[in-house]
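Step one of this worksheet: look at the structure below.
One protein chain is absent from this view; the other protein chains keep their places.
By letter and in written order, the chains are A and B; residue numbering begins at 1 in each of them.
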Amino acid sequence: MMNRVLKLIALIAIVVCCLFPFWWLFVVSLRHRVDIFSGPAAWPSNPTGENYTDLFGQYHMGAFLLNSLVIVTASVVISLLIGTPAAYALARFDLPTKLGSAGLMSALFVRMVPAILLVVPFYIALGKFGLLNNRLGLIIIYTGINTSFVIWMMQSFLAEIPKEIEEAALVDGDSRWSAMWRIILPLAGPGLAATAIFAVIATYNDFLVALTMTSTPKAQTVPVGISTLIGKIQVEWGPMAAAGVIGAVPIIIFASLVQRHFVRGMTLGAVK
Amino acid sequence: MTTGLASTPVSGMDAHSPRRPWDFDRLLPYLLVIPAGVALALVSVYPIFEAIRASFTRYLYGRPIGSAGFSNYVDVAQDPVFWQSMATTVEFVVLVVVIETVLGLSLAMLVLNEFRGVKFIRLSILLPMTIAPVVVGVIWRLIYSSETGFVDPMFTALGLGAPRVLSHETSAFVGLVVVDVWEWTPLLFLICLAGLQSIPQEPLEAAAVDGAGPIRIFLNHTLPLLIPILAVGVILRLIDAIGTFDQIYVLTRGGPGTATQLISIYTYNTAFNFTDYGHGTAMLIALLVFVSLLILVAVSLMRRASQRTS
Partner (left out) sequence: MIETPEDPKAVSRRNVLRGVGYGAAFAATAPILAACSSGGGGDSAATSPSPGDTANSPSGKIVIGSFQDPAMKPFREVYVKKFTDQTGIQVDYQETAYDTWYQNSKSDGLQKTGAYDIYVMDDNWVPEYAAGGIIQSLDKLGLKVNPNILPKGLDQGYWPPRSGPKLAAFKDATPELFALVIIDDVNLLYYNKTHFSTPPKTWDDIYTAMKSKAAPPNLYGWAARGVKGNPAVMTYLPLLNSYGGNFANEDWSPGFAGAEGVGALERLLTFLPYMSPSTPEMDTDQETGLLLQGKAMALTEYTGTAVSAVDNPDSSKVVGLIDFGATPSQVKAGPAIGTFICGIASGAPNAQAAKTFLEWFTSDEIQTDFARNGGSAAVTSTALADSEAVSKYRWLPAIADSVNNSVPKPRTPDEPKFEDILGTQINLAVIEAIAQGGNYTAIATAHLKAAADQMTAVLDQNKAVYFG
């Protein structure tokens, strides 16, 4: 009995620790600038929506959201289109072993290398092609990075699908190509979903790459937009908190909806 | 990857018909791989070459003005701030990974069983990981900040002195560790949960029947099966932690003093704010070598993990 009470207390404490910071962010986003400096409050004494209106008016949050939406959608979709076939090839065919494992290794490499290592060369390279501060430039980079991730994850999902299913179809007269579309793709559905989820979250949240490659609301994404509120001299606390809330909400909703796939994705991906 | 192409019946062709030198099915795997290969080459090979080239170049006012030989590397090796930020990074990374692993494992065991509300609890635990690191930085800056935050008034209300987390070197470093733990323990939690859920129960039950206590069961049966998976997560987290940037950028910019100046912040400042591409890229290449070694370890661990569980 004592065990259960302790466990309950522990769980409550954990949930509070996890969620309280979000609550704090929300509260600050509703306070007037002059109030924020006069001390903390559990709930604002005179709440205001001006931080949010400022955010979309003066601070271009609408543009940031649009950019993020476009860039994330395009790069994740393209990377799935490019990466899944490649993962399929690596999982199924005996490419000359060097090529196969070299492919896998470089896919891993790009995924694992911290962004800071890639940012400077990317900057110089994009500069050469005039693709700085440009949604297309960001899409290209994110597609490349996501492709490696897609290959890595899909390769293990696809390898789980028993060869017999395909072989049966081939015996029946299907070509490899149509077998791939007809049979493998539906079975790989959950894997695709899990991969897409992780790719969306990672791309939406990326900061460093977007920060260095963009300079105006023409191409800046939500995380970068949030950081622009930290100026050289001023920090706009109220709008910054509001921006934090706006930045977090889409992902929180997304995560709640796909919670199921998270664990399944990790199970399939990590264990194998 | 057991049977190769040669042994599978090729569609549309009788086994006795002459093979055309290029038939679609033979080429298919290569065709499938090429677009991805190009994409990967663009984002990995090209930038790395650029970085290596830049690290051997001398820059003045942002323009390349000729070869620097190894002088950039020599300068970096002699730069005490570089080594200091590497040391700070190592300290930070080891600390957070250890704490997150222990905490993640404990949490996973706590919510392993299904009970009412477990879904909500699991979601709550996961949330910090899903939001952008920039937002995490913003949240915790608002909490730690002396004049506007939560920490100082709370401590004062409890009768303790206000810690002023961001005003002292040690407390700022610890504060940063706390932030990282809050943000990334969910990842280790998730990995452990998945691992624990995939462990077959019968051997555990058999051991319990045999009279083994819960600790013994954990050590002898659960942990060994968990370790391969855990290792993957730990290495992943280790590598990611080296690149921690966003939260620091928002919280402290590397201060107070150099207490939170990890290698990522220092490199960023050098390359961009001081426009020192030559030295900046030399630092990056040095870091790259270091991380590559870690990746090799990670890959071999993962190979062993997959061998063991298949």
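Heads up, the rule we're going with is that a contact is a pair of C-beta atoms (placed from the backbone, for glycine too) under 8 Å apart; a residue touches a chain by one contact, two chains touch by 3 or more.
Note that the structure is a prediction, hence the values are computed from the model and not measured.
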item	value
Residue touching the undisplayed chain, where the options are B:106, B:198, B:258 or B:292	B:258
Option touching the unshown chain, where B:101, B:145, B:247 or B:281 are the choices	B:145
Contact set of chain B toward the excluded chain (per top definition)	11-14, 16-17, 60-63, 75, 145-148, 162, 164, 166-169, 172, 252-258, 269, 272-276
Contact footprint on chain A, counting only the chain that is left out	32-34, 37-38, 67, 70-71, 73-74, 77-78, 81, 123, 127-136, 139, 173-174, 178, 181-182, 211-212, 214-220, 224, 227-228, 230-235, 237
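Criterion: only the chains that are shown with their structure count from here on.
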item	value
Chain A and chain B, separation of their C-alpha mean positions in angstrom	14
In the complex, chain A residues that touch chain B	7, 10-11, 14-15, 17-19, 21-22, 24-25, 28, 36-37, 39-40, 79, 82-83, 85-86, 88-95, 100, 103, 105-110, 112-122, 124-125, 140-141, 143-145, 147-148, 151, 159, 163, 167, 170-171, 173-177, 201, 204-208, 212, 222-224, 226-227, 230, 237, 240-241, 243-244, 247-248, 251-252, 254-256, 259, 262-263, 266-267, 270-272
Touching residues (chain side chain B, partner chain A) in the complex	1-5, 8-9, 11-12, 24-25, 28-30, 32-33, 35-37, 39-40, 42-51, 54, 107, 110-111, 119-128, 130-135, 138-140, 142-143, 147-150, 153, 182, 190-191, 193-195, 197-198, 229, 232-233, 236, 239-240, 242-243, 245-246, 249-250, 263-264, 267-268, 271-272, 277, 280-281, 284, 287-288, 291-292, 295, 298-299, 306, 309-310
